[in-house]
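I am attaching a structure below and will ask some questions about it afterwards.
Complex shown without one protein chain; remaining protein chains in place.
Going in written order, the chains are labelled A and B, and every chain counts its residues from 1.
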Amino acid sequence: MSADLRRLARPLMTWDAAIIAVTLAFLVVASMTVEHFGTARNAGYIILDLAPILLLALTMTLIVTTGEIDLSVASTVGLTSAAMGVMWNGGMALETIMPVAVLLGAVLGAVNGLFVTGFGLPSLAVTIGTLALYRGLAYVLLGDTAVADWPRLFTGWTLGTIGDGPVPNVLIPMLVLALACGLVLHATPVGRSIYAAGANPIAASRAGIGVGRLKFWLYVASGAMAGLVGVLWTLRYSSARADNAAGLELTVIAVVLLGGVSIFGGKGALPGVLAAVVLLVSVQNALRLAHVSTEALTVVTGTLLIAAVLAPNALGALRTALRRRRTTATGRTA
Amino acid sequence: MKGSKPMNRRRLTLLTTPILAAALLAGCGGTTQGDDDAGGGPAGDASADPNAEYETGLSFAMLPKSVNNPYFDASSTGAEAAATALEGAFEYTGPSDASASSQVSYIDTLSQQATDVILLSANDPNALCSSLEQARAGGSVVVTFDSDVDSSCRDLFVSQVDSDEVGLALLEMAAEQIDATGEIAILSATANATNQNAWIEVMEAELESNPSYADMELVDVVYGDDEDEKSFSETQGLLQAHPDLKAIISPTTVGIAAAARYLSGSEFKGQVALTGLGTPNQMREFVNDGTVTEFALWDPTALGELAAYTGAAAASGIITGAEGEVFTAGDLGEYTVGADGVVTLGPPTRFNADNIDDFDF
């Protein structure tokens, strides 16, 4: 048990700790150097901007930890948003539309899950296919039109704050879901199965873990989460459009990898991913406030992404080299 | 097999619970379309003082649909010139993708910086509204140009031209080139583009009602989504679907350039007339090689300049956005605010082989 704990703690000591430290350091430095950055109002904007990325990153973390990937999440957001527009135009009540949208997301996720686990197809190819398919269907549903007449009661909530204080309403579902995913991944048998499935699927199957079924339900969860983000997105911008969240899948993958989750599965933890989301969005926010051009944002995102994987590799290589030197040194003295 | 049955039932319950809950909620009378009270924007409270001077030292920010777009580059030149003339600070900022959600983040940033005048070309008429309201509540003047938002969310809109004038000018140019006889088609931007749809409506109405266009027939409207490649292949598709096509009208700069490029390399060059809205720099090649006879556009630099002066006039209290107010926009001259807070730049300029080399944008 203690060995287990230590093994669990070791990655936390390295990449996770590093990314959390970097994020905190950045927040402190930016608050002191960038005008308007450290205000409660700006913190509110940052939280609103990171909400969709963070929510999608939660389930993406679980999927990537099993060694799979879901590139279709942003298209699922777009399709649920477009479907919401169609249902709203059709006169359905928003109270019905919202759960149906989440359910639709879950169904779209189940389609991914079926192709990946049922037919045994590579998830990269499957979700590139559904990335195009779902986005295409969104356009088929809503074309290039936007549905914009959402009730203020609901759009106001997504932008509002708790008791008119500085804390945005959307922080509540974010925290609840983050906590839930964190508990599932780090404190339940399901979480252990996820790591096992990612680290060694054959061994996991032999140990009695239903790897296929596990992955299937993770895709369903990912789809449902994307459906929820579709609802939030539509209400936040009071605009249901087929192109909502286009291209967001790349940002989500970027933060998950930046957070220290291995693309090969079996490694990673949620705190690092959460820190990475905060880091990416607040860097973008600070650059905008500091009048730095958009080009820089694109370059920074890409560089961070490569560095996130490159740095631990380089560190690992360095450590191995050091250890080798130390053992040869001790060998010589003995 | 035995064990799976209760499992399935539990799953079914799990899945149906939200639907049932929703149905219950809906049964109690949910929120449907049309239930909402129209939330009007903040009403103008101050009254205009037409004799006031322009304030100096105002901060201007121009937020285009996306940066990296030559059209908005030209607009920013004009706006910057106006800002400099008024001894103000000017910033040109915006997303590299033309999406409403990324514009929201930029508006939030500008309102935090308490920018005096925000000049905006909107990617969505509604998605930006709540951010714009916050910016206006913080004291910023919001002037949209090129592409408007819902009129309750901004102070003024600087329109490039009157919809009627553009529609009529486009039809007139096409008619002149084909002797007002034969099939014509329209290659537009996106299917929900506010500007283009207004112009197309004007053209359709005029074709119906004006006897001098009786021999012209509008056979198709296609959408190139303001994407070069798509516009290119839509032009291709038009010519294949309508062998007797005489003219194409493309009321978008991306569309007309793509269509011209297609025509100039095809057997239809000189056979099918092309006109519409384009920039002289993009179209020069095709006017010189005879693919295109005449096209039109307003001057985007002047548009940006007028937008900046309009914003400054509103920030200085010269105008409030009410109909009939008058202000002077530097060298551009005197302008009157129209209904709904719209200021109109003027009739489009026509470009042909005789004058195209006088323009550089």
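Here is the rule we use: contacts are C-beta pairs under 8 Å (C-beta built on N, C-alpha and C of every residue); 3 or more make two chains touch, one makes a residue touch a chain.
As a convention for this text, contacts and distances are computed from a predicted model.
K.L.:
Considering the UniProt annotation of the chain absent from this complex, which name among "Lipoprotein", "Putative Zn-dependent peptidase", "Autoinducer 2 import system permease protein LsrC" or "[Ni/Fe] hydrogenase small subunit" applies?
P.N.:
Its UniProt record gives the name "Autoinducer 2 import system permease protein LsrC".
K.L.:
Where does the absent chain make contact, in terms of the chains shown?
P.N.:
A, B
K.L.:
Looking at A:V34, A:V86, A:I128 or A:V167, which makes contact with the chain not pictured?
P.N.:
For the chain that is not drawn, the touching residue is A:I128.
K.L.:
Given the contact definition stated above, which residue among B:G34, B:P243 or B:G333 touches the chain not shown here?
P.N.:
In the complete complex, the chain left out is touched by residue B:P243.
K.L.:
Can you list, in ascending order, the subunit A residues touching the missing chain?
P.N.:
For subunit A, the residues touching the absent chain are 69, 115, 119-122, 124-126, 128-137, 139-140, 143-144, 242, 247, 250, 253-254, 257, 263-264, 293-299, 301-303, 305-306, 308-310, 313-314.
K.L.:
Suppose we count only contacts with the excluded chain; which residues of subunit B make the list?
P.N.:
Output for subunit B: 67-70, 72-73, 96, 222-223, 228-230, 232-234, 236-238, 240-241, 243, 257, 261-262, 264-268, 281-282, 284-286, 288.
Rule of thumb we're sticking to: only the chains that are shown with their structure count from here on.
K.L.:
Rounded to the nearest whole Å, what is the centre-to-centre distance of subunit A and subunit B, using the mean of the C-alpha atoms as each centre?
P.N.:
That gives a centre separation of 34 Å.
K.L.:
Applying the document's contact rule, which stretches of subunit B touch subunit A when the two form their complex?
P.N.:
Residues 15, 18-19, 21-23, 25-26, 29-33, 35-37, 39, 67, 91, 93-97, 99-101, 104-106, 108-109, 112-113, 124-127, 129-130, 190-193, 223, 225 of subunit B touch subunit A in their complex.
K.L.:
Write out the stretch or stretches of subunit A touching subunit B in their complex.
P.N.:
For this pair, the touching residues of subunit A are 35-36, 39, 41-42, 45, 49, 88-89, 91-96, 98-100, 102-103, 106, 143-146, 148-155, 159, 233, 237-239, 241, 243-247, 284-285, 288-289, 291, 293-295, 298.
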